[in-house]
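Single-structure report; data block below.
Our next item is subunit A:
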Amino acid sequence: MTLLEVRGLGKHFAGLHAVDDVDLDISAGEITAIIGPNGAGKSTLFNLLAGFYRPTSGTVRFKDRDVTGMSPHRTVAHGIARTFQTTNLFEDATVLENVLSGRIVRSHSTVFDAVLRSPRHRREERRNLDRAMDALEFTAIADYRDEIASRVPQEVQKRVSIALALATDPELLLLDEPAAGLTEEETGGFAQLIRSIVASGVTVGLVEHRMSMVMSLADHILVLDHGKEIASGTPETVRTDPQVIEAYLGAGHHEQEGTG
Partner candidate 1 sequence: MAPTRIRSGTAVAAVCTGLLLATSACGGAGGSGSDTIVIGYSGPLSGGAAAYGQNIQDGLQLAIDDLNERGVTVDGEEYQVELASLDDQYAPNTAATNAQRLAEQDDAAVIYVPHAGGIQAAQELNSNRTEFLLGAYSSDPKIVEQGNELTMMIPPSFKSYVAPFVDKLTQDGESRLGLLGTASEYGQEWTKLVTDEWRGRGGQVLSDNSIDYGTVSDFAGPVSRTLAENPDVIFLGGPSQPTAVIIEEARRQGYDGSFLLMDQAKFEEMEEFTDPENLNDAIGVKPVRAYDDPGTDDILDLYAEKVTEEQPLTSEVTLNYQSVAIVVEAMQQAGSIDDATAIRDAIPDAIGEVDDHFHVSGFPTEITDAGHLRNADLEVAYRTPEGEYEHLPIEQPDE
Partner candidate 2 sequence: MTTNVSPQRLGTLLVALALLLAPLALTGQDYVLRVLTVGATYAIAVYGMNMILGLTGQLSLAHGGFFGIGVYLVGLLTTDYDWAFWPALLVAVVGTTVVGYVAGVVALRTREEYFAIFTMAMGFIIFLVISRWESVTHAHSGVSGVKYPESLGLLDFSDPMLMYYLVLLFLLGAGYVTYAVRRSGVGRTLIAIRTSEDLARSVGVNVGLNKQLAFAASSTFAGLGGGLFAAVQGFVGPSAASVDLTFEMLMFILVGGMGTVMGPVVGTFLVLFLFEFFQDFEAYRFIVVGPIIVALVIFAPRGIVGYLNAFAGHRRSRGPAGGNETGNRSENRVPDTTTEAKETL
């Protein structure tokens, strides 16, 4: 079943075609990876899917609903969560508080509930705490819950941002280079985590540089270059595609951070 269907998506910034006429299908229960050299438009594509940018052309449908150009707070409510390439957390709050903020979108109690401490509010607060703890345990960082987010190790921070995204109860989780800057060993742990996320029923979209990780994880790969799709298919097809090889060789060394 296709969870997310992208047709003819484009985004132009002042004469630059950051994303140009991209089609993409993300199937439920799979890991779909988006790869490409620096500046290929990977992150821009994510931003378009999550509603951070408004596309200049094309459509995005999620669960058969048109979400094109919908603002992020609504796409999150519909079940699309994302993480950022550079780890982005509420730095002065604790790990648990960070993850709790992922529950905002699933909370329905109002200021009045809070002031009156209505049963609904209390029920919800309890549930939020439970879900946040679930997410922390799922990402194996429950021990850090009372630490200030900016003071925990980088790997933990990255896990916090995933836990935060998971706390929003997504159906589709968009991970933007989740393992950037991690050691080989830590990366292995992340691959494991991503697999278990999919196993728990959340579909994953992944932007990643490390070929090894992508090839071993992804069920489906989309390759972008200069905002255009140059190939798509299973890891096997993509790996042998001459255009992909050329793009990667032509782009030279690609193990760097970039704005995709």
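By our rule, a residue touches a chain if its C-beta (ideal position, glycine included) is under 8 Å from a C-beta of that chain, and two chains touch if they have at least 3 such contacts; residues count from 1.
On the choice of candidates, all candidates are chains of the complex that A comes from, given by their letters.
For clarity, every value in this text was computed on a predicted model and none was experimentally measured.
Trainee: Consider subunit A on its own, then decide which of 1 or 2 touches it in this complex.
Mentor: Considering all copies, subunit A is touched by candidate 2.
Trainee: Can you list the residues on subunit A that touch candidate 2 in the complex?
Mentor: 50, 52, 71-73, 76-77, 81-82, 84, 88-94, 96-97, 100-105, 107, 109-111, 113-115, 117, 121, 124-125, 128-129, 132, 145-146, 148, 150-151, 164-165, 167-168
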